[in-house]
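Step one of this worksheet: look at the structure below.
All protein chains but one are shown at their positions in the complex.
Letters A and B name the chains as they come in the text, with residue numbers starting at 1 for each one.
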Amino acid sequence: MSYSLNELAEFLDARVEGDGGVVVETAASITDAGVGDICYVGNRKYIADLRESSASAFIITEDLIADSPAAAIVVENPRAAYAKVLGLLYPEFQPAAGIEPSAVIAASAKISKSAYIGANVVIEENAIIADDVRIDAGCVVGRDSRIGKSTHLCSNVTIYHGCVIGEYCILHSSTVIGADGFGFEFDQGEWLKIPQVGGVLIGNNVEIGACSAVDRGALNDTLIGDGVKLDNHVQIAHGVQVGQQTIMSRGVGIAGSTRIGKNCIFAGMTGVKDNIEVTDNVTVTAMSMVSKSLSEPGSYSSNTPIDDTRSWRKNSARFRQLDEMARKIRQLEKLIKEKD
Amino acid sequence: MSYSLNELAEFLDARVEGDGGVVVETAASITDAGVGDICYVGNRKYIADLRESSASAFIITEDLIADSPAAAIVVENPRAAYAKVLGLLYPEFQPAAGIEPSAVIAASAKISKSAYIGANVVIEENAIIADDVRIDAGCVVGRDSRIGKSTHLCSNVTIYHGCVIGEYCILHSSTVIGADGFGFEFDQGEWLKIPQVGGVLIGNNVEIGACSAVDRGALNDTLIGDGVKLDNHVQIAHGVQVGQQTIMSRGVGIAGSTRIGKNCIFAGMTGVKDNIEVTDNVTVTAMSMVSKSLSEPGSYSSNTPIDDTRSWRKNSARFRQLDEMARKIRQLEKLIKEKD
Partner (left out) sequence: MSYSLNELAEFLDARVEGDGGVVVETAASITDAGVGDICYVGNRKYIADLRESSASAFIITEDLIADSPAAAIVVENPRAAYAKVLGLLYPEFQPAAGIEPSAVIAASAKISKSAYIGANVVIEENAIIADDVRIDAGCVVGRDSRIGKSTHLCSNVTIYHGCVIGEYCILHSSTVIGADGFGFEFDQGEWLKIPQVGGVLIGNNVEIGACSAVDRGALNDTLIGDGVKLDNHVQIAHGVQVGQQTIMSRGVGIAGSTRIGKNCIFAGMTGVKDNIEVTDNVTVTAMSMVSKSLSEPGSYSSNTPIDDTRSWRKNSARFRQLDEMARKIRQLEKLIKEKD
């Protein structure tokens, strides 16, 4: 698709600095860009790149106008404006509404006429598929589940029975919603399964990456708030609650019944213990282990720094002597004081 | 479903304290419960909640009878009894036996008349599906594989060729059994694949969560013992052996040819090295790295505690000086002794 800068600015409700008639067709990074490209600069750190860029147009902040070598759209948040422009330049493929002949739809399921149901999709009894939903090839939507308006299930997603997915959500491939929570009781020499009779309730505008799993509740529903974004390989265990706009990077795992606040950020491969509470506005850095409730907003970390393996071996071995070392230090302090 | 307390007690082979005619329809947690609910209390810690609960009935231990505000079933392990009661109150959906028309079944496959084969399931040559098996939509069962009596494959599970799944197992969606183990030999500048010609042998009463992977053996089968429970995102590499009733939480990874004993508990996101041995009755706490054989039963851990990021940065940087710190402490001890 191609747009003039004036058209893009109108769409963004922003103003143009320079020639608004310039036409752009593609987006590029500031260093790769050439004729026909638009790029964004959101940070004065890239001012030298901006000056030397060959892009046809830019999306920038007010204070960068003087340094822009070409026409520019001026906004407060260039990356947000850029995201919207990308949506115009690279419109998402939208299959025509309808049900592919190879899909298997239960007689009692209710499918909106404006929904798209892809090849080999299976929709079970009493499932409800709302308007403008897109369900790609190979997905399974279980009994009594509901998929909200304009939600997109990418190929090979599995939704178990009795789950509710909100509106404008995107769920990526191989992701599983509503598998049984991991609940067992050791009884007479073996693990007895605790039936998991809760469901999953996912809000609106939620995105979940590939190969992720949100388990159904043991008794009460697992809850994912509006605007939550989960990356690939994320696990949300039974009965967890995740507050609005919280974001979890790849591989994060939240154990059972833990409550996570709003606007939290969990960096990749972080693990959070079961039955704890993390308040709003908490950030946890990568590969940390959250082993207790966090009641104060702020940034938290665990883990050790990378080192060459030889040094690491020496230092790491000392980890097992830390308590002894601390005690020795105290003894030495005492000894020295006694000498005074 | 609704049951009188007497009916439930008879089912559990337990006695009722109070009015056995009370009818319950649903289960609830002790603090949420109301009329028609049954809940369990297995711990004197919740005695205040028990006293104030509005549930119609309880499952409790002998010593809690005096504190129960309503009729109760008295048992030794209330959580186990509760699990059984849940199975009655919330009976699992059981599709009628038969093969959905969209399933693709090889002529040489043998499918029990009492099995259920869901929509778009693919069963390859010579596979054997035993009595009362349930295979949900989109699953693939490879050549020469066998699925034991009453096992349930949830939607979109993949079983490769030549794998044996025992009886009364549950495998959750997107899980993969029998993918090639990760075996390569560096030869003449590139990685040469070692063909993985073993299989997978899974015992009875095994449950495996969503998005998990049990790889086939390089030469000998990968073995999962009876009663093993694996959560989501668990990895069992080629040639691993997992002993009976061992349980692994979300994200645990066991590397190749390692042998894990019986009755072990691996908390979430723990990694276990290849070619080692972990004896029976070992517990490993969350996010630990098991880098050597563990020959004594007991609890093991690694990792560092969560802290605010600012403090963590300071402390973590010192990790690289640990060996130096330990040496300094020893020098100081020496110096002080010399002064005596």
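Note that contacts are C-beta pairs under 8 Å (C-beta built on N, C-alpha and C of every residue); 3 or more make two chains touch, one makes a residue touch a chain.
Remember, predicted model here, so these are calculated numbers, not experimental data.
*Asks:* Of the residues listed, A:Ser53, A:Ser150, A:Asn205 or A:Thr258, which one is in contact with the missing chain?
*Replies:* A:Asn205
*Asks:* So that we can see where the missing chain sits, which residues of chain A does it touch?
*Replies:* Output for chain A: 27-29, 32, 77, 79-80, 82-84, 86-87, 89-90, 92-93, 100, 102, 118-120, 136-138, 154-156, 170, 172-174, 205, 207, 209-211, 227, 229, 231-233, 245, 247, 249-251, 268-269, 286-287, 303-310, 312-313, 316-317, 319-323, 325-326, 329, 332-333, 336, 339.
*Asks:* In terms of residues, what is the contact footprint of the unshown chain on chain B?
*Replies:* For chain B, the residues touching the absent chain are 102, 104, 120, 122, 124, 138, 140, 142-143, 156, 158, 160-161, 174-176, 179-180, 182, 184-185, 187-195, 197, 211-213, 215, 219-220, 233, 235, 237, 251, 253, 255, 269, 271, 273, 283-285, 288-292, 294, 298-305, 307, 311, 314-319, 321-322, 325, 328-329, 332, 335-336, 339.
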